[in-house]
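One chain of protein is taken out of this complex; the other chains stay put.
Then we have chain A:
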Amino acid sequence: MNEELNFREILLMLLKRWKLILLITSLCTIGTALVSFYLLTPIYQAKTEILVNRSLDSTVESMLSVAEIDSNLKLIETYRVIIESPRVMERVLEVIGAGATMEDLLLQTKVEPVKDSQVISITVEDPDQGRAVLIANTIATTFQGEVVKMLSMNNVHILAEARNNPAAIPVSPKPILNSVIAFVLGLATSMVVVFLLVQMDTRLQSEKEVEEYLGLPVLATIAVIDKKTRKAFRQPKVEEVRNEYEKAEA
């Protein structure tokens, strides 16, 4: 194959095999869409937010110094670890009942401080929306109770409770996004397939190729005799002869 394939040639090559490209791309897209819509379990999300306020607790009216903010941040990090600790999580497991393990619970729970604030958000993902809400709220209340017990500080407030929302849209899977990704990937794959097919096809298909590989002039090009033309040429007499030959061969 000539190394210098120009853009026009590539485009023509792809256009020539548009059916294959269409087939592979649509198979990928439709397949992914079907799987996303019908096979994958929808996952719902529930979120609670916890406010940690230290200065409220302190009797001294202190200036909000850099050190103060820094210690606040550290406190928030400490609280995050506490939330994820077995002490809190075991309680949650008791509340939501059997069938759940600590690992699963930790995997579906995401605890992270909201940036530049004293708020910690707890996000829970679960196939069942009610369960997600229950877990999120249980974590928040359990944590609140534990903090009072452990640190004897009542500085944790639940800012926003998770609520059951009947109109909630699952966070995953995202069928449209998945389909778009599948479409792009399918398009790319089919193009690679076409390139490979063209590279593997070593038939002499054009005058250019004949001259390139054989170094001989093309004296004439005969087009494919299509079925319509072939039928038009079939003379009745020859048809009879043909039948006779076929009988003799049988």
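Everything below uses one rule, namely that a residue touches a chain if its C-beta (ideal position, glycine included) is under 8 Å from a C-beta of that chain, and two chains touch if they have at least 3 such contacts; residues count from 1.
In the analysis below, contacts and distances are computed from a predicted model.
As stated in its UniProt record, the chain not included in the shown complex is "Tyrosine protein kinase", which appears among "CRISPR-associated endonuclease Cas1", "Tyrosine protein kinase", "FeS cluster assembly scaffold protein NifU" or "(Fe-S)-binding protein".
The hidden chain makes contact, of the residues A:107, A:150, A:171 or A:214, with A:214. The omitted chain makes contact with chain A at the following residues, 202-207, 209-210, 213-225, 229-230, 232-235, 237-238, 241-242, 245-246.
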